[in-house]
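Here the complex is missing a single protein chain, while all its other protein chains stay put.
Letters are used for the chains, namely A and B, taken in the order the chains are written, and counting of residues starts over at 1 for each.
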Amino acid sequence: MAECHPVGFQWVAEARRRGAKVIHIDPRFTRTSASADKHIPIRAGSDVVFLGALVNHVLAKELYFRDYVVAYTNASTLVNEDYRDTEALDGLFSGYDPEKGAYSLKSWAYETDGSDDQNRAGSVGEAGPEEHGAMKSDHSAGDQHGSGGPALEHAKVLRDETLQHPRTVFQILKRHYARYTPELVADTCGISVDDFHYVAKAITENSGRDRTTSWVYSVGWTQHTLGAQFIRTSAILQLLLGNMGRPGGGIMALRGHASIQGSTDIPTLYNILPGYLAMPMAGTHDTWEQYLDAIASKEQKGFWANADAYAVSLLKSWWGDTATAENNWCYDYLPRLSGPHGTYQTVMSMLEDEVEGYFLLGQNPAVGSAHGRMQRLGLSHLKWLVVRDLNLIESATFWKDGPEIATGELKTEDIQTEVFFLPPASHVEKAGTFTQTQRLLQWRHKAVAPPGDCQSELEFFYELGRRIRQKLKDSTDPRDRPLLDLTWDYPVDETGEIDPTAVLLEINGVHLTGADAGKPLDTYIDMRADGSTTGGCWIYTGVFGGGVNHAASRVPGREQNEVALDWGWAWPMNRRILYNRASADPDGKPWSERKAYVWWDEASGKWTGDDVPDFPVTTRPDYRPGEGTGGPQGLAGDDPFIMQADGKGWLFTPKGMLDGPLPTHYEPQESPVRNPLYAQQSNPARKVFPRKDNLWAPSAGAPGSEVYPYVFTTYRLTEHHTAGGMSRWLPYLAELQPEFFCEVSPELAAERGLENGGWATLVSARTAIEARVLVTERMTPMTIGGRTIHQIGLPYHWGVGSEALVTGDAANDLLGVALDPNVQIQESKVGSCDIKPGRRPRGEELLRLVAEYQSRSGTTVMTGNELDTTGADATDIDSTGQEH
Amino acid sequence: MGFWKNQLTGPTDPATDAAWDTGKPRKGFFTDTSICIGCKACEVACKEWNAVPEDGLGLLGSSYDNTGALGASTWRHVAFVEQDGDRIATARESGRRLVDLGMPALRATAEAAGGSSDGSGVTDLRGATPTERTAVGQRESTGQPFQDGGSAGVAVAEAEIPDFRWLMSSDVCKHCTHAACLDVCPTGALFRTEFGTVVVQDDVCNGCGYCVAACPFGVIERRPGEDTVKNAGIAQKCTLCYDRIGHDQTPACAQACPTTSIKFGDLAQMQDAARERVDVLHDLGYPEARLYGANENDGVGGTGSVFLLLDEPEVYGLPPDPRVTTAALPDMFRKAGFAAVAMLGLAAASFVGGRRR
Partner (left out) sequence: MDVKRTLLSWPVVRQVATGDLLGRGPAVTSRQTRELAPRTSTADRVVQSVCPYCAVGCGQRVFVKDERVVQIEGDPDSPISRGRLCPKGSASEQLVNSPGRQTKVRYRRPGGTEWEDLDRDTAVDLIAERFIESRRRGWQDHDENGRPLRRTMAIASLGGATLDNEENYLIKKLFTAAGAIQIENQARI
């Protein structure tokens, strides 16, 4: 956090000065470690063992916050009889289909009371047809639920609040993690038993009524083939310790771009519509009725039950008067998905010449995405490419100075890609909102006009849309109707530029009928499914409440309390801590005076406190809904998790996760280590792409794994930003970290003859790159399964090109493509490589070096791509984990 | 000799000595390295505000430091020091000895142990290095009091010594009480501001370079480069953002610093804050914490930039025992008489006449 979010770290530093204990768990010793009470190195990719052992410790020693757990989580909920745990199936859950490489989620469902045996859990994320070489597990639905949990049919579940029934979530959890011991942690993660107990003691002593513990993560958790499950494990731990919905608690995602949260809420993502509404999927959402049934049930608890109103309001915003009840609000204007269409599938589609045109909007995949070579070759297959960036990034210039020109794989004259480079406005040359990492929208005022040809994306896309519509205006083709009927008549200012305020107002939504017609909506509760309201992103509704742009609120922090509700506006409804009903006990009283935040005020009959209560404001703590009541009225007074279908925090996910209802340790796609817990080596539902250009090092001591014996991990430095487009062109940042380097321990340096300040060549099964060497004790060799494991650190900011002030080989070129099944995020935090002193070969020699390694390791297209290894014999994976 | 007594050595208020009558308190930095996160915001904010040019694009292989040292085009420099457990133990031991020296009951022992070294470290009582400890005793015995000795002693229980630590420290011009760069400047380009800071006037400096040799910290340099480089050829260093502080604004580095490792304010308050922080760290069991530059009896009369360090100054690339290079001038003056002053004035006038365009 000190490394990549230094200014946010001021609050950690301040907390530490007030006595908070700060522990940093990371493969390498960073600037964050330097400012922590303790740094604990961990083997990259082993986090579920570590976190699972903490869960086990908390359960076995009965250190959980019982009152919280019983009242606010699904610990007491019964799971149905068909469920089988990984403990029974050697690393698989029940429902695994080895043909599809995917799970049927049905057996993970809650037990029901028998009045409804039509439990149809599993409608989320059904497999679609295969595309672009993606094998088997073609689901993508996990991140459709960013604002809450997935739909359940209803909330009629069975509970045993003694937590004793063997099929309660609580007992299942206990059994699932029973073998996750401190000793296993020592042997798998490289964390000593003493260090484990240090952490266990710190988090349990600092959780409960009077104290809270917070976990902070970044892409070190997400960029794995089971990244979403890393975070789930943390969520389980935090729920058990009672740290969710409370001040000083939670799980903080530190995101890396100014509005990466906003671009997820209002997504430039394939799988969702604004406000985390699903993009329609062919086969499951063919009709409007099917879509409505799938996104939410009217019988489930909470605010997702009104998803129909959110969807209709969105369609009204987009297609205006054309959207009517008769035509299902133009639902059929929406294109349909047929599987994952993530960025990696798209690049493979480019290589098949299926994608002709590509827009790059402030992103530099030639450097920043996994498997840079595949990215750049993909670009060379395009008919046309539009790059909009402040600088001439490597993705714009690959055709003349990319690494593949040097190796002879590409020739400039042969590349038929037409490239348009259009300079954008910078952040001070346009007005608009960013949504930062805590869901806070902050309006930026325009300071100056953009120079030269520079223009904002708002202006560019408005203009592009205007011209496309103009060129199609006489079309009678029905496929052009969605474009021609689109509401695209935005007001412009005196210079002819589109007014961003008008767009924010459209996002907020307005009343279309009645006395308030034309007025902005104050809250998403006002949205209706009858076409009487608009709203481009329901979770943002209220940002323009009362006709005021609350994102521009700027009451100085020193004039407010620490919650600072009058600076910017946080979705939803300006709440700063989500699920804050949980900061009070079931009776509505603060768990302790020290941790008072939101509570029930009997005198006024309302929830009140420092924050905007995240609960129906007049629902009494002792309110119990009648049988079958859905929606917000279905929430009991002690159901704080108002977006979850049963109002409870989910220790066990009956639905929504595609690779298991409980996080389970699997080894990374490439790992020198054999999974010590199960025959199942890696996530059986991960997405793999068996292709000749995407080979993997043999793992777990299999023959050939010794060719790529070291673990590498990638990361950022304080001085640079992502792929360097906003830092390597600036003299003041470039000079601070001018060259690509690798970080190695003194032990590895000795083993391989590497010298500090010298050069090293790193070779993976994909390519070879060179880096300057930093020999440092900040890297620590680990003893895992009796063997020494060396980890190599690689910052990924540099790229090969001729325009930036500082260039260098790109660390991400070493990576292959294997994805988490829930969110389609690549495993870029861990891989296997070799390292040797000296610079890499140039030209074709480089290709020969890579091929020689591949040949020596015996890797084939199927290496590492077997999904189900529960039946694997010892010739595939040496059960001792020793090298041959 | 009352006026002259403290012009070149010893405790004094440099702004008053330079005939400022604005009554402004002396300003300075307190850089608390114990909370520095090494982000280098200070380096960038400084360059951005002062339009200091880029200073080289090479990797130094020196941990995360690719800046190297202060110079004409680097006015803030963050040092990165990687230390193993043995070195940390050594740092603590040296700190513990300094603390012991600072405790009155133990001071006599220290005096008795005083050797013949004539060092007079910039470090205060706690900041003195082992080799200086003898000097500490000697100075004590020659009647030069220590103004900023610690008061807290050490905690009963010391903090555990970790296997490894990574020290970061943002260095800057010291704005010495007795600034040799200023004293040797023949053109009047370097001057003492009403805030007690030392600033180069770009439009006056003729690039003679006397100041470069005079600075005991190696801070000031002439900027290399062609004419296209701003201020090429003339002496450059931190101005303590003279333009900003003159308008009640915080210097750029201190304004940016995410953790308040760099603090700016009245020097007396900075010194107090530094002493308090040392006491806190000692109470927490870190006797290695010590001050650098907070002793007005040190070789430059104390500095306007005070540092809290967690090891000996050399570890951070700071000189352990800097002395103002003009300290011997009073003797010369006495011999030459007041005529020398007038000569100096005339010399200055002639150089001013030759200022850069």
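The rule we apply is simple: a residue touches a chain if its C-beta (ideal position, glycine included) is under 8 Å from a C-beta of that chain, and two chains touch if they have at least 3 such contacts.
Computed from a prediction, not measured in an experiment: that's the story for all the values here.
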| item | value |
| --- | --- |
| Full-complex contact with the absent chain, from B:C39, B:V219 or B:A235 | B:C39 |
| Sole residue of A:D37, A:D90 or A:E457 that reaches the chain not shown, by the stated touch rule | A:E457 |
| Residue in contact with the excluded chain [from A:T32, A:T86, A:Q171 or A:Q442] | A:Q442 |
| Listed residues A:I25, A:L92 or A:A258, member touching the removed chain | A:A258 |
| Hidden partner interface residues of chain B, rising order | 3, 7, 15, 17-21, 39-41, 43-45, 48-49, 182-183, 188-189, 191-194, 199, 201-204, 241-244, 246-247, 249, 252, 255-258, 341, 344-346, 348-349, 352, 355 |
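What we mean here is this: only the chains that are shown with their structure count from here on.
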| item | value |
| --- | --- |
| Footprint of chain A on chain B - complex, ascending | 35, 37-41, 43-44, 47-48, 53-61, 63-64, 66-67, 82, 84, 162, 164-168, 258-260 |
| Contact footprint of chain B on chain A as seen in their complex | 2, 6-7, 9-10, 13, 17, 29, 31-35, 38-39, 717-719, 731-739, 741, 756-757, 772-774, 776-778, 805-806 |
